[in-house]
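A single protein chain has been omitted from the complex, and every remaining protein chain is retained in its original position.
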Amino acid sequence: MKKEIRISGFGGQGVALAALVLGKAATLYEDLEGVMTQSYGPEARGGASSADVILSDAPIAYPFVQQADVLIALSQEAYKRYRPLAKKDALVLIDQDLVQPDNSDSVKAIPATRLAEGLGRRIVTNIVMLGFWTSSSGLVKRENMEKALEDSVKAKTLSLNLKAFSTGFEYGRTRERPHE
Amino acid sequence: MKKEIRISGFGGQGVALAALVLGKAATLYEDLEGVMTQSYGPEARGGASSADVILSDAPIAYPFVQQADVLIALSQEAYKRYRPLAKKDALVLIDQDLVQPDNSDSVKAIPATRLAEGLGRRIVTNIVMLGFWTSSSGLVKRENMEKALEDSVKAKTLSLNLKAFSTGFEYGRTRERPHE
Amino acid sequence: MSQAIVAEKHPLDDLIRADRMPHIWCPGCGIGIIMRCYAQAILDSDMPIDKHIVVSGIGCSGRVAGYMKLDSYHTTHGRAIPFATGLKLANPSLTVSVFSGDGDLAAIGGNHLIHAARRNIDLTVVCINNFNFGMTGGQVGPTTPQGAFGTTAPYGCQELPFNLPGLLKACGANFVSRWTAVHVRQVRDDIQYAFSKPGFAFIEVLAPCPIGFGKSNGIDDGLEEMEMYRDRSVHIQEAKASEEEMVIDLRADHPIYVGRFVDRDRPPFKPAEALKS
Amino acid sequence: MSQAIVAEKHPLDDLIRADRMPHIWCPGCGIGIIMRCYAQAILDSDMPIDKHIVVSGIGCSGRVAGYMKLDSYHTTHGRAIPFATGLKLANPSLTVSVFSGDGDLAAIGGNHLIHAARRNIDLTVVCINNFNFGMTGGQVGPTTPQGAFGTTAPYGCQELPFNLPGLLKACGANFVSRWTAVHVRQVRDDIQYAFSKPGFAFIEVLAPCPIGFGKSNGIDDGLEEMEMYRDRSVHIQEAKASEEEMVIDLRADHPIYVGRFVDRDRPPFKPAEALKS
Amino acid sequence: MTRPAVLTGKHFMHGDHACAEGALAAGCRFFAGYPITPSTEIAEHLAARLPEVDGVFIQMEDELASMATILGASAAGARSMTATSGPGLSLMMENLGLGVMLELPTLVVDVMRGSPSTGLPTLPGQSDVMQARWGSHGDFAVIAYSPWSPQEMFDLTILSFNMADLYCVPAILLADEVVGHMVEKVTIPPEDKIDHIERKKPSKPADGSTYKSYLVEDPDLVPALPFAGEGYHIHLTGLTHDERGYPDMSAETHDHLVRRLFEKIQKNANDIIRVEGYELEGARIMVVSYGCTARSAHSAVLQARAKGIPAGLLRLVSIWPFPECIIRDLSKSIDHFIVAEMNLGQVRLEVERVVHRDVIGVHHAGGAMIPPEPILAAIEAVAK
Amino acid sequence: MTRPAVLTGKHFMHGDHACAEGALAAGCRFFAGYPITPSTEIAEHLAARLPEVDGVFIQMEDELASMATILGASAAGARSMTATSGPGLSLMMENLGLGVMLELPTLVVDVMRGSPSTGLPTLPGQSDVMQARWGSHGDFAVIAYSPWSPQEMFDLTILSFNMADLYCVPAILLADEVVGHMVEKVTIPPEDKIDHIERKKPSKPADGSTYKSYLVEDPDLVPALPFAGEGYHIHLTGLTHDERGYPDMSAETHDHLVRRLFEKIQKNANDIIRVEGYELEGARIMVVSYGCTARSAHSAVLQARAKGIPAGLLRLVSIWPFPECIIRDLSKSIDHFIVAEMNLGQVRLEVERVVHRDVIGVHHAGGAMIPPEPILAAIEAVAK
Amino acid sequence: MKVYDRTPLNLDRMVIPHGRVYLIPERCKGCNICIRFCPMQVLQESKGQNAKGYHYPEIVEGKEDACVHCQFCMIVCPEFAIYTDAGEGSTP
Partner (left out) sequence: MKVYDRTPLNLDRMVIPHGRVYLIPERCKGCNICIRFCPMQVLQESKGQNAKGYHYPEIVEGKEDACVHCQFCMIVCPEFAIYTDAGEGSTP
């Protein structure tokens, strides 16, 4: 098993944190190998940015995503830029309010930002998305993702984050199916 | 023909200038090859210092004096330090008031400092010595040494220097012989 | 509401590398504001545009050289001033300006700054002081106010910052002023004045850096920092303040003193001339 | 006339590397005088000798470290202050002094000087200002008075020198004084005072360099330069002089202003402490 | 909340942070540095962590100061370090040489980026390898390791400190942006399982006589230098010096000193050198690689093996001193050497020199990690 | 009294002064430097001479500034130079790399002394050879010549300026203290007999369109850079850049750029390289040497020949780019290579690499010129 | 007294001019500085966004003629994105 996962959006959407949580869950609480990478630098400011995670049950030599198996897109620009780089049959998760997928593309959609706003803070959109991915992919156990979340966010924001995660997770488990 | 010449004394006696004049005369006005070297640096301050010239009718590869054929010594310390490094049968020229040669050593002596003081300025002792060497060695023509002197000293001190040179030269030509 | 007229070209586009717009600076970053002042000053100056040269070091502010449509040199971190010195001395007909950041000019480049000021090299130096190293991600630097936070000062900056005008004055610069990104007209005026003033001119401009500095220090965006400058700036002519009070302190209600600190006429550096005979 | 009593050992020999005497400094050089003041200050200080550390850069003055019988570090040109900073911060129980020349501290080392002063690192820095680079043979430097000659300024130095006390004051040092090699008691006193004063202390001492500076400038020997200092020194408390007049100018009858320029109590640099929980 | 120095346990950790944690685990309590991408996170992490363990963090005005300051701290007995990247390393060169000459152990972490000059600040390179060996004027020798993972950012930081102290020399951790910026699992052992080598100290207490700091009698050629403030009244100088540390301007002393500094590393090379072999069994084609590129090389070698090509990988964990003997030994049974590195040919030149024949290089000037494909292609090309 | 720029005629001249006069004869009118033994006499001489010819002499605050300043002067179109020695060269490394990246020609004179660190300031060494090649971070290439006499201090200074301008790269004159401080006959030709190569300039005048500073179409791989103030509105950056000089953070652009900078020198190596052979006829033992040491090597070879030993001398007048082809060609007829140099083995390593076999080194770390005797002994040892 | 003054320095000298606002929307990064510092409060954040997702300024309803061509928006815009010219009805 080897999965290349790309979480993309624009600066400030917390794609790196989402990738970190995912990587932690898989490597520390499941027995997977995992590596996370990300683009750096001033030329990376604004525009689309991404954080990538590779998970595998064997050691990972080349640490960069070559063709993503999973693409999470939180902005139109990110979708535009990264969709062509992902596998044709990749699992593509989008925020349905922010991304208009190509007609031919079969994606799983969630109004993540709206759900996050519903929880009171737009900045947890990334975590909503992570919950959504967790239920959609089934690759990493929910409780392990939650443990990883605990390690990664400030104590005072934990409950909000857990709620966001759960919102995304439940959305995926209960309502997402039809879009496939 | 190859001659290694060392002019030695203490700092401020102008041994470098003397060596420079000698080198110029030989290389620019006679058709000799010549190289001048000298010791540098703070540890070389005070104590004995030397300026060396090698003259030859063939190109000179190794530019440092290995065993001097000629040693001009303007201080006791310089004599003490450099006499053993020179050839046994080297031509040794000393200021007889400043240097007490070893008994066994056959040297040519001149009261150079006293003669310079007689001309009014002690600092031309080096040039007196150069004149003395010119007549004693016969290696470089007097007029060539004088031309080199012209190139090397400030215009306003030239006549003094020429006088000093001539004093040394004449001393050597007329009076020095007996000491041999 | 209605749309503004959509344009393709800005009146100053001939002076900037419009083909590189938008630039890399973050939304609300003050560097672009100061660069515009510079472009305007060039336009308004007596020297032909072709003779204006801009040199930068490394940093966000150091990118200015890359956006001005002049002969422009983006050098190494801290070395803009000596590079500019070489340009100016080798061709005195050039009007050479240095644009760089507080870190570039006052941290790694501090030695060149003080010596060029001492020698009074005929340069116009614009220092964009955003109180931090923006480019590398918000580290503190020699201009970070005491108590401010940065990624290398998670417990707050304990060092006192330089008071750059005071430092430059002590070194001997001919012209020294301090403004903020809100003082756009004064900045433009001083840059233009510096072009024609012989000797070393140093113009410090406080500028918002919402990403590097604001984020660590509870300043939400560039606009908020601009408003702070507007509200807290006090002209030195209107205030009696000691040298020590001129040090920038963003805590409490400490004023930010701005204005022209030095304007004098020491002879600028020129190479020795041999006595012709 | 009669002989002085011939001795083998000097009362301060336990503080110096007597096995290296005589030192390399030229006859009449002032460095040895200042080094003696330092040795005396150590002897008179409250700190145990073993805890006194001396760090030098490169230059004639930089050789001081090699002649003091202390743990002593002769580093690279210009880097004595950061090396000393490492020593002091890694072991705050040490009393760390820096002894170096004007070129070492203010030319190549200028950036460290201003930043250490700004940070107020707890060091005692003695700068032997002989107006030139003695070690390399009399080149001009950032302290060479205008109009003076040097081997790299055969037509006279055109640059204005730093006024070091003014510079250090602008940077933020806690203690700044200037004396000459004639003011042996004041130098000793200030060094000793600096040992116990927290923060950055800078003591500039003008010292004769008959070989590097004197020779090019018609000063016959160290003694003559000592007499010039004696005759031209004016205490800043006795004179009303502007900052600009404090700049050393050896032409005409310009006084040499000496004294304590700064003595203040800004907190010295100390590493951040995490909030213990 | 303050955390202990050694964060025993499993972590999903950023390479630069792993380096910082390795330093803390090694007992490093002194960091002086100047920010530069892609090493800045080491400084930032230590700015937060060192105060938690009563250590000193200081951000200097430049890299010249950083290097000099960590040497001063070392002289006072601290395990000290800095972190930088190419442009900063260039600025440290003079004082790196001072560290070599004074024999003060310290650690310089160089997280390599696309070079020369400002180059590609946020992208990877491996082109400071030769600079680490030759960048300061004069002959000298240092120790350099090259991690290929965040775990090794941790492990080799500790090893570097130990080797630096053992041989009284600055060590360089030649990391690259890929390894510095990637996040991977890092296991931190319990504190008592972490190797710690102490610096050699004088065997006798100070007694007022002139202590001979550089009198070296042990066969390892390493002196026993006291720390500042211990009463030995030592003198350390960057000038050529005798056993007392006093300046001595003779060519003999110089040759003796410089050779010892050099041979101190050469003679102990076997103790310092670390290499790892993969698929060595029966290999006829040997890929030599290091740092992040070795990950791709490993992958390429496995793929080649899968195709039946007898390829192997020699991964240089240490780069300096160069593992000459190991490579020369290996070369007897190897038909083709391939060096894969993110530069235009640096270690390749060394391998060529050592194996006395031409060596194939898989090079890229930097900006992106070399993927396995070109390495595999090179293997296949010679396998034909 | 002011003298002309070219002092045509015969002189008994100090090596450092000969270098300075060479610079003036080459049209250099800009010197920025910082004093350091044994190069200071170059600065001192130019401080007196440059004002006589309306040139600029400026003493900077340090070597970092010196290097940056001469690059600025070069950007303005001046032939510019600095002079230093090892410690200063170490400090110039970052900005040397900038010069390479911006493709600004200039001259750095390094009068080598006993190293590493402060070492032996007034005594000779030859141990900055590898530093000249590898001292700045990243891959790069420079041009370096090594004079063996004051005459060559003059001649090679001119050649260095010409090659720097021809290939838009900093050149390094790797002199040593012996050659820098010795006084010998120097013949200065008439002004019109002095070679002068102009920098390539744009073929079209500025026309307001974006001038592509780094669009390189000529087979020599050298761009045509305008000077500052000519109206082209060029941009030069130490960042990786495209043909317009604009930053471009792609790995492809980087590889393309860095390779061109490197190959610009490699491809033109035949034009740059200068070697001299002595007693090559029938030689089976080849001594390779350079700088002052080559004088002793020459003497040793002559002595060997006198004893009937078929020894020859290959003197490297240029060191970088390394004369690989020449040495490899030679190696076919040579049984033994001996490299004589005042360091612990630098050019020797290159020769070993190139000739694919072990090479005998006659080394001394510095402080005193290697005399002919040990070189002769090495020749005799292999002749047996 | 504060140095900065909201009233443009040259306002009093002008025969109340009329300005037209121009914008290069793709350059705008939505920093809002022009909006907040316009002395006439002519500008407001748009609902729409450019390709990068930034909300550029637009003209407040009813303020189409309120711009006095003081140029402050041009002067403070960090992006060279906005400027004005003298509209027809103004005295130059």
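Worth a mention:
Here the chain labels run A, B, C, D, E, F and G in written order, and each chain numbers its own residues starting at 1.
Assume contacts are C-beta pairs under 8 Å (C-beta built on N, C-alpha and C of every residue); 3 or more make two chains touch, one makes a residue touch a chain.
On a predicted model such as this, the values are computed, not experimentally measured, just so you know.
For the chain missing from the display, the contacting residue among D:Met21, D:Met47 or D:Ala241 is D:Met21, taking the whole complex into account. Touch with the hidden chain on the side of chain D covers residues 1-13, 16, 18, 21-23, 25-33, 36-37, 40, 180-186, 221-223, 226-227, 229-231, 233-235, 238, 258-259. Not every partner is drawn; the one left out touches chain B at residues 10, 46-47, 75, 77.
Basically, only the chains that are shown with their structure count from here on.
Ranked by distance of CA centroids from chain G, the top chain is B.
With centres set at the average Cα position, the gap from chain E to chain G is 56 Å. Computed centre separation for the pair chain B/chain D is 41 angstrom, with centres defined by C-alpha atoms.
Chain C and chain F have Cα centroids separated by 38 Å. Annotation for chain G: residues 29, 52 touch two or more other chains. Taken residue by residue, chain E touches two or more other chains at 37, 47-48, 51, 57, 61-62, 64, 87, 94, 98, 102, 117-118, 121-123, 237-239, 247, 249, whereas all remaining positions touch fewer.
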